[in-house]
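Comments concern the structure below.
Note that one protein chain is taken out, while the other chains of the complex remain in position.
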Amino acid sequence: MFSVSVRDHMMVAHSLRGDVFGPAQALHGATYVVDATFAGPAVDDDGILVDIGRAAGALRVVVADLGYRNLDEDDRFVGRNTTTEVLAQHVADRLAEQVGGAGLGGGRVTRLTVTLHESHVARASYERGI
Amino acid sequence: MFSVSVRDHMMVAHSLRGDVFGPAQALHGATYVVDATFAGPAVDDDGILVDIGRAAGALRVVVADLGYRNLDEDDRFVGRNTTTEVLAQHVADRLAEQVGGAGLGGGRVTRLTVTLHESHVARASYERGI
Amino acid sequence: MFSVSVRDHMMVAHSLRGDVFGPAQALHGATYVVDATFAGPAVDDDGILVDIGRAAGALRVVVADLGYRNLDEDDRFVGRNTTTEVLAQHVADRLAEQVGGAGLGGGRVTRLTVTLHESHVARASYERGI
Amino acid sequence: MFSVSVRDHMMVAHSLRGDVFGPAQALHGATYVVDATFAGPAVDDDGILVDIGRAAGALRVVVADLGYRNLDEDDRFVGRNTTTEVLAQHVADRLAEQVGGAGLGGGRVTRLTVTLHESHVARASYERGI
Amino acid sequence: MFSVSVRDHMMVAHSLRGDVFGPAQALHGATYVVDATFAGPAVDDDGILVDIGRAAGALRVVVADLGYRNLDEDDRFVGRNTTTEVLAQHVADRLAEQVGGAGLGGGRVTRLTVTLHESHVARASYERGI
Partner (left out) sequence: MFSVSVRDHMMVAHSLRGDVFGPAQALHGATYVVDATFAGPAVDDDGILVDIGRAAGALRVVVADLGYRNLDEDDRFVGRNTTTEVLAQHVADRLAEQVGGAGLGGGRVTRLTVTLHESHVARASYERGI
């Protein structure tokens, strides 16, 4: 199994509803350093699973569409907490739209994992099939 | 599949018995930077697999119970080498006790991985089910 | 010259006023991973410039007082942009209050540097005397 | 499941054939920081899956045999692009030769993963069985 | 004193002339992860020493002009070894051209440091005034 990972980041504001979140119930924010990992069983004749430049470009589009926002006012997350887990799933699902069929990876990518590092001591991931 | 990882560290002394260990047969020590990864298929209605603050707290308890000790004199490791692999398993098993049933992660965590980084060039992990 | 550095982090929301900030003029947020470096010419008879545990505790207090907030509504920054540079200076000045006289470092610390990492590709620092 | 990882690096020149590579079609180079992860279900009586020193030694031999070269002129890659994916597979296959039978890990290693970090924002991996 | 640092990278081929370089006398290559640090005594009314976005853009231009090349055939380095030290100085001098006068940092930047990380275990820097 091969995989290719690219890294980018986004900076957002949000609050989290629920007593479990303690002080994070207040409006605050985060830098998420985002790793997107594309995995599949084979490379093409050029020796690539997915072109690193194109993978980075795809991730750039997804994080740019989330960054510099207050996610509490974002229509895509109405009624949902934008936890690190939920945001990892959102990024993965958005990337998956570009990977299917003849898209990014030319049909070779079968799994996708997105990891959001919220600090030097905490991160969350979401892994899914294509 | 979702996962949440938290990081902490512990500083211990120990020696390792067996010719394979070369100079590490002498009493020496290590800082282990510890990553604990909790994984499961779903998040709850709050959008969390496991609360990052509670996960960090659980890891803190486990590493505090090992840190600032000479593991050669620790009753929990009599007759065993406290290699990085063995310590990773120990930390994982201790964390697993807090994850079962209605504990940390509310029954959503199905796998647990603990990685101990012993330097910038070496680490060991232990992964287990819940 | 000796120095001791400790690391912690804080998660805040804010916006930045001024065309130069582009999309960062909108309400967004950041995780700042904070390094505080205490420097001085000599250690005491115990071999320490400043106790690492106490230094970490002092930094913890300062970042906890900023974290999980919307800095746009914080009285301490009225009329000022909370750029990474400004926040680095704020953290350094707050730490300096604890370092003077017989405080943290027992008079041995003569310089203080605070670095805020806002992502894996950008950071800002403020260095000052005591 | 246990795993042990060791890190080393190599510095090579190469070019990549194919329009998809854009500017990387020109002769350029890379530092690959290489992580080799050995995984298996059990440790031996000494508490080790694979000795970290011996694992590091095995990786050293493999990367030394690639480093400080122009891979475009290397007989082992004639007619193939030496992408990060391809090089990860090459390193894994070379390490696998040392892991089989009574070799490194004494038959306990069942999976091998090699990750090549080509920068702070991109990496590729190859995972295989033993 | 304030400072702002941004990070980027470049991938080049080169060889080094002189017995001291041992195997690095052969054509090989490197990824240089580049940190550019702009320092000065004061921030402007917006609270910035230098805009992080503009600083990153300036660094991008400089590293793009070096990346994906064989530096042995680059007119800018005829008769000189492109060691990590020499390349750090080159990047710093190129950035300095953009910092003087009313350029990047609006006259507030007085020192510039460029660090090139050539691997996880080695780096070189060049620091100069403006």
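Before moving on, here are some points about what is shown:
Labels A, B, C, D and E are assigned to the chains in the order they are written; within every chain, residues are numbered from 1.
Just so we're on the same page, a contact is a pair of C-beta atoms (placed from the backbone, for glycine too) under 8 Å apart; a residue touches a chain by one contact, two chains touch by 3 or more.
These numbers were taken from a predicted model, which means no experiment stands behind them.
Per the touch definition above, the residue from C:Asp8, C:Asp72, C:Glu85 or C:Glu127 contacting the chain not shown is C:Asp8. Although one chain is not drawn, its touching partners on chain E can still be listed: residues 16-18, 20-22, 80-86, 88-89, 118, 120-128.
In the full complex, chain B touches the hidden chain at residues 7, 9, 11-14, 23-24, 26-33, 67-70, 118-121.
One chain of the complex is left out; on chain C, the residues touching it are 1-8, 43, 46-49, 51-54, 56.
As a convention for this text, only the chains that are shown with their structure count from here on.
At the interface between chain A and chain B, two copies of one sequence, fewer than half of the residue numbers in use are shared by both copies. The chain with its Cα centroid farthest from the Cα centroid of chain D is C. Interface comparison, C-E versus A-C: the higher count of C-beta contacts falls to A-C. Relative orientation of chain C and chain D, expressed as the C-alpha superposition rotation angle, is 180° to the nearest 5. A straight line joining the Cα centres of chain A and chain E is 30 Å long. Computed centre separation for the pair chain D/chain E is 29 angstrom, with centres defined by C-alpha atoms.
Looking at chain D, residues 7, 118, 120-121 sit in touch with two or more other chains.
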